[in-house]
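Input: one structure, supplied below.
Missing here is one protein chain; the remaining ones are kept as they sit in the complex.
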Amino acid sequence: MPVILTQNAYGKSKVRLTKVTRRPDRHDLVEWSVDIQLEGDFAAAYADGDNRLVVATDTMKNTVYALARDIDLASPENFALRLSEHFLAKYPQVSTAAIAIHEQAWQRIDVDGQPHPHAFIGSGPERRVCRVARTRSGPHLRAGIEGMIVLKTANSAFRNFHHDEFRTLPDTDDRIMATEVSAEWPYESTSVDGNACFDLIRRTLLKTFAEHKSLGVQHTLYAMGEAALAACSAIDEISLTMPNRHRLPINLAPFNRTNPNEIFVATDEPHGLISGTFRRQ
Amino acid sequence: MPVILTQNAYGKSKVRLTKVTRRPDRHDLVEWSVDIQLEGDFAAAYADGDNRLVVATDTMKNTVYALARDIDLASPENFALRLSEHFLAKYPQVSTAAIAIHEQAWQRIDVDGQPHPHAFIGSGPERRVCRVARTRSGPHLRAGIEGMIVLKTANSAFRNFHHDEFRTLPDTDDRIMATEVSAEWPYESTSVDGNACFDLIRRTLLKTFAEHKSLGVQHTLYAMGEAALAACSAIDEISLTMPNRHRLPINLAPFNRTNPNEIFVATDEPHGLISGTFRRQ
Amino acid sequence: MPVILTQNAYGKSKVRLTKVTRRPDRHDLVEWSVDIQLEGDFAAAYADGDNRLVVATDTMKNTVYALARDIDLASPENFALRLSEHFLAKYPQVSTAAIAIHEQAWQRIDVDGQPHPHAFIGSGPERRVCRVARTRSGPHLRAGIEGMIVLKTANSAFRNFHHDEFRTLPDTDDRIMATEVSAEWPYESTSVDGNACFDLIRRTLLKTFAEHKSLGVQHTLYAMGEAALAACSAIDEISLTMPNRHRLPINLAPFNRTNPNEIFVATDEPHGLISGTFRRQ
Partner (left out) sequence: MPVILTQNAYGKSKVRLTKVTRRPDRHDLVEWSVDIQLEGDFAAAYADGDNRLVVATDTMKNTVYALARDIDLASPENFALRLSEHFLAKYPQVSTAAIAIHEQAWQRIDVDGQPHPHAFIGSGPERRVCRVARTRSGPHLRAGIEGMIVLKTANSAFRNFHHDEFRTLPDTDDRIMATEVSAEWPYESTSVDGNACFDLIRRTLLKTFAEHKSLGVQHTLYAMGEAALAACSAIDEISLTMPNRHRLPINLAPFNRTNPNEIFVATDEPHGLISGTFRRQ
């Protein structure tokens, strides 16, 4: 039976890279997980098992480590751009090289008030992310955050939403808002200072989340997107996804106690999921 | 600062639904996790915190349980179609309702060679999936499998792939192939028999994986896609994603032992990741 | 400051072992995760960094692979006994060698009604476990099951339990009982047929769970323990742990629907946790 292969891609995921840069006064530590996906002239491997043009995914892994030795890992953006360039330059059969890097952040251990020069403590589930999709026409660069867990105990209402026979949730003027922010934005230019932009956008998202007088998750998500675009001129677009990690007030009336918005249960399932993409006008 | 909201969606994820149908001779058990995402006239909730058109995600959850009482859960496809229809029929502000259902399979416990009428044992991580995206123009229906873990110990080679200075992997004629198959396919018609098609496609994928003389993961993935299209006339397209869950032969030479393709270590990271989409010609 | 090291142990965990036995008519596949912990004369490594008696955990890993080549992996019990014997025989500084093996079960893929000779499909989270703790006085052997997920939709009540002002749960005559059984039992003799005993005990636990008229999780746990001891004369003791994976009935009254014990929500948190140990009298 004749079939058409309308899309194909392959690569290596979760190549874990640690690099230590040993400076006179301190060590710098980078830990990344690198994903590679190639597209191109690979149909023969699928249809006929002809692997002659196939760059083994094991070879891709080797390439990550070899280039990590050659290149200063100043930012994930820089390395993703260089790595994608390598795959297109070296392999004419490749039409697109997509790279994703997830960064595990480490903080220096505080010893007697001083950051230690070579000892680190792991931070949480939050990951800095960058993505490059490079074709023969050039690269597209995106960056973002995953897993930034935040919660606020004031300035969060949700009221006057649609009412019908399936609604049981009451209006509330003062609820806990908890979420795990994912954000992603394209950079217009690949010569952007990725580290400075990331820090600025992250700081802006956190500040806006903290200070916003929220009328709903959508409302706060909008404020955060708007603030990020206002803060960072290197981006014209940002997408945000925020699950609603509910903290439900406990009914203590059966136990002859009031609950003045004080005792809650956290639930993981089910959860709301709200997203939006914003562009500078 | 003026921003444009270029995309927005919201909904409820992981609404866990259990339904027991109590028949005279046996109980039937369905366990699904239902995700809902709505798009439509919701910009005011984002920009202004005006929630009047917002159907609370809690209301969506309630709707799942109420409709699950009304509707025979004969197939996830049927329920996803009905649920999406409900959201568009009831709420004029909704332009698109996207439903995803993941099914946790249960098998009857075998007691003395007989399937028990009301006791069940959980199966593995494999999930049957269905997705409906319904607009005012009608529904699009897709189905699939996630997490089907398979392994073969023969008829799997990988050789004659590209050679350059970053390659260290040798050719092999006889390796273990292990993967976790994800497959997804659109149905041309929403009146398809989802249960019969799912069973046929799943069985075909497994049989092809088992019997194929593989020259690489791409080669087997192609054979599986081709066989699924050949087997099931209700589909014209199928996408497959197959990570390569490597089993690496252990070098026993340092311990004065041979390893005649017998002793391996399984690794989760890094892993190959191969995908392809096939259409009937 | 003088301190006393009152306990110490070290070893290697999660040594993943795959062994393929290639028979004329079929391949047999074993996948185990092996944990090793040694105790003995290792205080100098702790107190002074004197590693001369330390067998590196990397060496333990190598040993697993080398011995797996030498030994027929007929049962995890057999291998754990042999491996623990090796560590005591070879290293006089070792006083105790504790081995744990978790087995990932694979089933042959069914192709046209026949089990395939060399293609396998992964089963669920259930793991067969065995543990050996061997001292210079000899080995202690235990076996068990982890993660056996079962559910029954009938013959499960929970009523007449203690009533006080913190109780809100009503009596029920007909609830869903869902749990994830963990069981573990010591063997009196190390020459036991581990495979036969495991199959018999597992089958007995499942049958008893299915057929028991339950008045509570404790009641069913007791019946299962009692039945296992009755079925298998090779054991005199068994411990069972069963979380209560609640399926809560949904109140559909707000939506003008009855719920005749038909629609439920599964919750993971919080969960009951019930355990008991039984001995033959």
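For clarity, chains are labelled A, B and C in written order, and residue numbers in each chain start from 1.
Here, a contact is a pair of C-beta atoms (placed from the backbone, for glycine too) under 8 Å apart; a residue touches a chain by one contact, two chains touch by 3 or more.
As the structure is a computational prediction, the values presented were derived from the model and not from experiment.
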(request) Kindly state which of the options A:79, A:209 or A:278 is in contact with the chain not pictured. (result) A:209
(request) Identify the residues of chain C touching the omitted chain, counting contacts across the whole complex. (result) 1-16, 35, 37, 42, 45-59, 61-63, 66, 90-91, 158-162, 164, 166-169, 214-219, 221-222, 225-226, 229-230, 237, 239, 243-244, 268-281
(message) Touching the absent chain: which residues on chain B qualify?
(response) 165-166, 168, 254-256, 267-269
(message) Tell me which stretches of chain A touch the chain missing from the display.
(response) 16-22, 27, 29, 31, 62, 65-66, 68-70, 106, 109-112, 116, 118-125, 148-155, 176, 206-207, 209-211, 247, 250, 252, 254-255, 257-259, 261-267
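Just so we're on the same page, only the chains that are shown with their structure count from here on.
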(request) Rounding to the nearest 5 degrees, give the angle of the rotation that lays the CA atoms of chain B over those of chain C. (result) 180
(message) Regarding the chain A and chain B pair, does the interface count as same (over half of residue numbers shared) or different (under half shared)?
(response) same
(message) Can you compute the centre-to-centre distance for chain A and chain C, using the mean CA position of each chain? Integer Å is fine.
(response) 37
(request) Could you tell me the distance, in whole angstrom, between the mean C-alpha positions of chain B and chain C? (result) 29
(message) If a residue has to touch 2 or more other chains to count, which residues of chain A qualify?
(response) 166, 168, 268-269
